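Note that one protein chain of the assembly has been removed; the remaining protein chains are unaltered in position.
The block that comes next holds chain A.
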């Protein structure tokens, strides 16, 4: 192999930088959109607990939440084209923290007496359940 000149080597390195920028800009927005939808739907579901004030209202909120998440998941599966390096661990972290907050929040809120319709429990949890999704969406945005 002929050794490249320093100028040609520098040009190749610049091309690698350009490719990195192209991937950053062309990364699919599907994962970001999914995480934003998941975060907002989860926060809305938590806020619906004290707002609805009845099991029927909570059931309706759960239905809306389920359809929103299923729709976003379908869009994610069909729209994911190009993802930046390291996407899987970042996405898994966001989903893991979201799942843990959702599970613990629901388990405690629905079993401890007096919490089921208590704003002071559900309002901070709404922020906590949305946060990992919104941070994850910010990190995955095309740029």
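By definition in this document, a contact is a pair of C-beta atoms (placed from the backbone, for glycine too) under 8 Å apart; a residue touches a chain by one contact, two chains touch by 3 or more; residues count from 1.
Here is the rule we go by: contacts and distances are computed from a predicted model.
Asks: Which protein name, taken from UniProt, belongs to the chain you can't see among "Winged helix DNA-binding domain-containing protein", "Sulfonate/nitrate/taurine transport system permease protein", "Regulator of SigK" or "L-serine dehydratase"?
Replies: Hidden chain, UniProt protein name: "Winged helix DNA-binding domain-containing protein".
Asks: Which is it among A:9, A:60, A:73 or A:110 that touches the chain not included here?
Replies: A:9
Asks: Given the full complex, what residues of chain A touch the hidden partner chain?
Replies: These residues of chain A touch the chain that is not shown: 1, 3-7, 9-10, 12-13, 15-16, 19-20, 22-24, 26-27, 78-79, 81-88.
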